[in-house]
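Only one protein chain is missing from this complex, and each of the others stays in its spot.
Moving on, here comes subunit A:
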Amino acid sequence: MTLLTVTGLHVRSAEGRDLVSDVSFTLGAGERLGLIGESGSGKSMTALAIMGLAPPGMTVSGGVVFDAPGLGRTDVVTAGERRLTSLRGRATSTVFQEPLTALDPLMRVGRQVAEPLRRRRGLRGRALHAAVRAALEEVRLADPDRIARAYPHEISGGQRQRVAIAMALACDPALLIADEPTTALDVTVQAEVLTLLDGLVEERGMALLFISHDLAVVSRIAERVIVLKNGVAVESGSVGEVVNAPRHPYTRELVGSARRLDGALEWRTS
């Protein structure tokens, strides 16, 4: 079943610059798509446009149609704010790149995780407290009670990103969008968070849109991949196809540099 159909998505800035041009893809329930490209290529903008959250002043055109089970068909580009608000969280939710700024600095972590649980599942009081604890345990946070009482600046970057994942999953969305969720983390923590995300998405049968500039990371977690350059999808296909037989020069460059890095690592560790 198709969950998300994007056809000819176009985002134009207030000054008339084309940030995303003619991007099309489909995403089925439980499918995993990687979106890859250099900094400024329009990856985040694509993700925001999909949720109907493009910054004010931008013009979005094309089709973004969600067909989530139990929510009916919605065209995000034309839908009103009320419809979109009820769609967000259930159809999609997001994990962002920078975990410090993705959490409210003045709100205790437990309260931030509680918010979607309260709203989506209608939990209150003790049941809510237990659900927050469970959500924090699910993302493998040791000492969830301490974390729940802490403010974001009082926990580590890796812990923050786990909290952000817990918040996104608490909505129980059909599609999880992860916008460079591991870029701000150091390499060992990166691997842990990636494994965690992989497992949790698998368990829940969620679809995943994984954004990164790192081909190695995307090929670990996604099945298919779209390569974005200056807002244009220059190549798309299964991870195997793109990695083994890149057609576009830019993709070749990406694959080449990933291989060189791999090679250097093997040479050093051997």
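FYI, a residue touches a chain if its C-beta (ideal position, glycine included) is under 8 Å from a C-beta of that chain, and two chains touch if they have at least 3 such contacts; residues count from 1.
FYI, contacts and distances are computed from a predicted model.
Of "Carbon monoxide dehydrogenase large chain", "Aldehyde:ferredoxin oxidoreductase", "ABC transporter permease" or "Thioredoxin reductase", only "ABC transporter permease" is the UniProt protein name of the chain excluded from the display. The chain not shown here is touched by just one of A:Leu4, A:Leu48 or A:Val239, and that residue is A:Leu48.
Summary of contacts with the chain left out: across A:Ala49, A:Ala114 or A:Val201, the touching residue is A:Ala114.
For subunit A, the list of residues touching the undisplayed chain reads 14, 48, 51, 53, 56-57, 81, 85-90, 92-94, 96-98, 101-108, 110-111, 114-116, 119-120, 128-129, 132, 148-149, 151, 153-154, 164, 167-168, 170-171, 177.
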